[in-house]
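Of the protein chains in this complex, one is absent; all others appear in place.
Let's turn to chain A:
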Amino acid sequence: MSLSATTAPPSPAAPTPPPARRHRSRSSSLTRLDLTYSPYLYIAPFFLVFGIFGLYPMLRTAWMSLHDWNLIGDHSFIGLDNYAKLVTDEYFWNATFNTFGIFLLSTVPQLLLALFLANLLNRTFLRARTLFRMAIFMPNVVSVAAVAIVFGMLFQRDFGVFNWLLGFVGVDPIDWDAERWSSWSAIASMVNWRWTGYNTLILLAGMQAIPRELYEAAALDGASQWRQFWRITLPMLTPTFVFVVILSTIGGLQLFTEPLVFANGNIIGGDQREFQTLAMYMYELGIENLNTAGYGAAVAWAMFLMIALMSLVNFLLIRRTVK
């Protein structure tokens, strides 16, 4: 909205100059106001929505985490007791271990593969590039619950496709959700399937921003494709890579739907909590167990701090390697 539009334009027949000057100066100060403040107005809707659905719940969660809070009953202030309890909670660390394990299993291969695919798609001689680029993004459009349900079927013990295929090479059927390594692999494969294409496209965009001249000059100097990739593509791609890694970290540490569906909806994630992630543990305490909502809120904040810390470490590490 432009504030200056509300004032009438100076009339040409205005007899007395002083009011007109005052008028003009008022109008110009309004223009200045417009220039300084209306950008804030334009971005205000985002911050308003963020404030209601992001900031307020966060602050309220922080407030709840300082209480012994029953979702449908009373609550009493207990200071930092919830956080103190968290430090010695075996299942909290189990969930942390699972989350990071699945995160590594999904992020590392995923980003390597994405880098490889992006590099392929960046080749000028590739035909039907748009088709490939679209196809590679398709898995990301599918709803996460649908992905998880289909993969859950594929990883079934008795009638699953993967066990059927393994049967041909003489491997006994695997009870995928009964072991750490197998459940982690199954969940990581869902994440990889869904997000590799997305990361590929972002990396590809980063690659295309690298000036062609660099490659031409390198080619003239006799640098091989491989050498060009290591010496030009990778270093120039670092900022994009930081972005992709941070996004994957945030997503990976919040992993919820895939392991939950894989566990047939049981929030403890495996009979021995083999694949209960932090987000699942938070939900178990904060929502399912009505009486530990405050403790669940503390888990939520611990998660938030972990993600913030991880993002910072990523950022610093990768920034250092650039220099």
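Note that contacts are C-beta pairs under 8 Å (C-beta built on N, C-alpha and C of every residue); 3 or more make two chains touch, one makes a residue touch a chain; residues count from 1.
One rule holds in what follows: contacts and distances are computed from a predicted model.
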### Task
From the list "Protein kinase", "Extracellular solute-binding protein", "NADH-quinone oxidoreductase subunit H" or "TonB-dependent receptor", give the UniProt name belonging to the chain omitted from this structure.
"Extracellular solute-binding protein"
#### Entry: Touch criterion as defined above, residue of A:V244, A:V261, A:L278 or A:I307 at the omitted chain
A:V261
### Query
Which residue among A:I72, A:V87, A:L131 or A:L220 touches the omitted chain?
A:I72
### Task
With the full complex in mind, choose from A:Y56, A:W93, A:W181 or A:W230 the residue touching the hidden chain.
A:Y56
## Note on the structure
Filtering A:V49, A:L80, A:I149 or A:A209 for touch with the omitted chain leaves A:I149
### Summary
chain A positions in touch with the non-displayed chain are 56-57, 60-61, 64, 70-73, 91, 145, 148-149, 152-153, 156-159, 175, 178-179, 256-257, 260-261, 264-268, 270-272, 283-284, 286-293
